[in-house]
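Report on the structure given below.
Apart from one protein chain that is not included, each protein chain of the complex appears where it belongs.
In order of appearance the chains are A and B, and numbering begins at 1 in each one.
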Amino acid sequence: MTAYLAKRLLIGLATLVVASVVVFAVLEILPGDPARLMLGMNATEDAVLALRNELGLNQGIVMRYLTWTGGLLSLDFGRSYTYSVPVIELIRERSAVSLPLALIALALSTAIAIPVGVFSAARRGRPADTVAMGASQLGVAVPNFWFALLLVYVFAVWLRLVPAGGFPGWGAGLWPALKALILPAVALALPQAAILARVTRSALLDVLGEDFIRTARAKGLPRRTVLWRHALRNAMLPVVTIMGLQFAFLLAGTIIIENVFYLPGLGRLVFQAINQRDLIVVEGVVMLLVATVIVVNLLVDLSYAIVDPRLRHRT
Amino acid sequence: MSNPAASAPASSGFLARAFRNRSFAIGFAVTAIVAAMALVSFFWTPYDVTKLIVADRMQPPSSAHWLGTDHFGRDMLSMIMVGARNSIAVALVAVGIGMGIGVPLGCWAAARGGIVDEVLMRFNDLVFAFPALLSAIMITAVFGPGSVNAIIAIGIFNIPVFARVSRAGALALWPREFILASRAAGKGKALITVEHILPNIANLLLVQGTIQFALGILAEAGLSYVGLGAQPPMPSWGRMLFDAQTRMIVAPYLAIVPGMAIVVTVLGLNLIGDGISDTLDPKLRRRP
Partner (left out) sequence: MSLLEIEKLSLDIGTLPILKNVDLALEAGQVMGLVGESGSGKSMTALTIMQLLPEAARATGSVRFDGAELLSASEERMCALRGDDIGMVFQEPMTALNPLKTIGEQVAEGIRWHTGSNRKDAETLAQRMLERVGLPAERFPLSRYPHELSGGQRQRVVIAIACALKPKLLIADEPTTALDVVLQAQILDLLRDLVDENRMGLLLISHDLAVVTEMADRITILRNGEVMEAGDTAETLSAQVHPYTRQLAMASMHVPERTRMHRAVEAGPLLEVKGITRDYPVRRDSLFHRPRPFRAVDDVSFAMAPAQSVALVGRSGCGKSTLARIILALDKPTAGTISFRGDEITGRDQAALRPARRDMQVIFQDPYGSFDPRQKIERLVAEPLHLLDKRPTAGERRERVAAALHEVGLQPGDMDKYPHEFSGGQRQRLSIARAVITRPKLIVADEPVSALDVSIRAQILDLLADLNSRLGIAFLFITHDLTVARAITDEVMVMDEGRIVETGKTGDVLSSPQSAAARALVDAAPDLHRAIAHRMQEQG
């Protein structure tokens, strides 16, 4: 198993390195002069020159890349051009909103999806299954930001249960902060849950058709016991795979949803940075998100090794 | 013992069987209506969407404007029709990019195996680490916003999806005896891929194609909502939602109409995909 994990870890690191090259290349090499791009067409030649110096653009490309990645390793993401603070500080501050939001949404969607998927698979073809799968079909088709708008309309505007947007900060107390995250988290979680529930159901139905399920039934175990003891764990392999892939979508979704609720998270940060052409910030945030996705996929591989004994004996 | 009806190949009456499937029939009808609306919009829309009539702004649905008007007095139905064009075009081209590059890559990886396969799969992992939104953010940061960004970003994301599906399908076929027989008949890997592999994974690709098409519509809406996709004055469903956001309290239909358009289109495509896979699912067929 160590060999398997070591291999996955190496692959993860390699992917991270290649990803950093891609991000660097797209944002710093392709467009021509980043300084000009950041300052806009009307900037004076002197201002551009000064910024080029500040950004170290007069060095060679390889040198610049090494300086940048070296910085990333020591958590030095450079200095924001518009905010005039280190990017890492901006990221730290904004992650305090985005990370809890993504995690709450992930927990919520898993907590809804897996029971619904199991419930549906156990009642395959019966009315309860048809209703649940119809609802999930609808859920898959709903864009999360539109769902967010509807939630705001109903719960914030009509019922006035929660704020329509904004974030008081964790300093304002746990409850007010959580309250501001409830609607965004629900908006993110439900469409994801719809997908996950469908995956769970079909993975379970696949497993329920396997020969070893019949062996378990021939032992005298009732259908329900077989479902929980034998089918579910086998069905978890594809479900965990999809959850890993979904995490990337969840991050992307977070970025959009933050715009609906005016939450000061990484998503807002990156859009402001785009509008102000603050490439350093864009670069840092994108790299951070890519790294997160890669780490999550690594965790998925790790969970395989825990669940599946066949992997423990392989590289 | 053989069961002709159950395992008939795609060429013999597949469509007829698909239409007997309720999901497929409903999905097909819905999608056809949306597509027809998009096509008609090239020749005719109830009102001109480029003309701003401030006097008519934010009118609720009426007999003159079936779906109401927006904050510039443009007819919502016309906007939806023209927006459908944009959504469909972006999603379709993105599927084309994904299939056009992903399928050959996946087939190549499956046929060659070994190091080629390993490198291609790692490349897949890499692309998977960039959700369409991140690619779009990067592209926009450099080239500025526009529909083409959305197409490229979604298209890039589709590549590994199709590569994976075609690779998995092809890998399952390569050890089959009919492929071995074909190899014993002296056919090369490229020829076998064209003659035997592709026709046998076409169904898988068709199902994945409808799924990615639906996801593409959703992603395009998301991108234009945050300003990374189609730019005004070009009407797009995502942008309409963005414009509706601040005016929702006064005119909720502004948000409901484009949202419903997205939901209905995506639902239609997903139903088609479900219908196709139901029709083809080997588990539902009786084994000979």
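Please note the rule applied: a contact is a pair of C-beta atoms (placed from the backbone, for glycine too) under 8 Å apart; a residue touches a chain by one contact, two chains touch by 3 or more.
These numbers come from a predicted model, not from an experiment.
K.L.:
For the unseen chain, which displayed partners does it touch in the full complex?
P.N.:
Across the whole assembly, the hidden chain touches A, B.
K.L.:
Could you tell me which of B:R57, B:H71, B:K187 or B:R247 touches the chain that is not displayed?
P.N.:
Considering the complete complex, B:K187 is the one touching the chain left out.
K.L.:
From the listed residues B:H65, B:H196 or B:R239, report the one that touches the chain absent from this view.
P.N.:
Selected residue, touching the omitted chain: B:H196.
K.L.:
Given the full complex, what residues of chain A touch the hidden partner chain?
P.N.:
Per the touch rule, chain A residues meeting the hidden chain are 2-3, 6, 210-212, 214-223, 225, 229-230, 233-234, 307-310, 313-315.
K.L.:
What residue numbers in chain B mark contact with the hidden partner chain?
P.N.:
1-4, 7-12, 176-178, 180-188, 195-196, 199-200, 288
As a convention for this text, only the chains that are shown with their structure count from here on.
K.L.:
Which stretch or stretches of chain B touch chain A in the complex?
P.N.:
122, 125-126, 128-134, 137-143, 214, 218, 221-222, 225-227, 238, 241, 244-245, 248-249, 252, 255, 258-259, 262-264, 266-267, 270-271, 274, 283
K.L.:
Inside the complex, what are the residues of chain A that reach chain B?
P.N.:
11, 14-15, 18-19, 22-23, 26-27, 30-31, 37, 137-138, 140-146, 149-150, 152-153, 157, 206, 209, 245, 248-249, 251-252, 255-256, 259-260, 270-271, 273-274, 277, 279, 282, 286, 289-290, 293-294, 297
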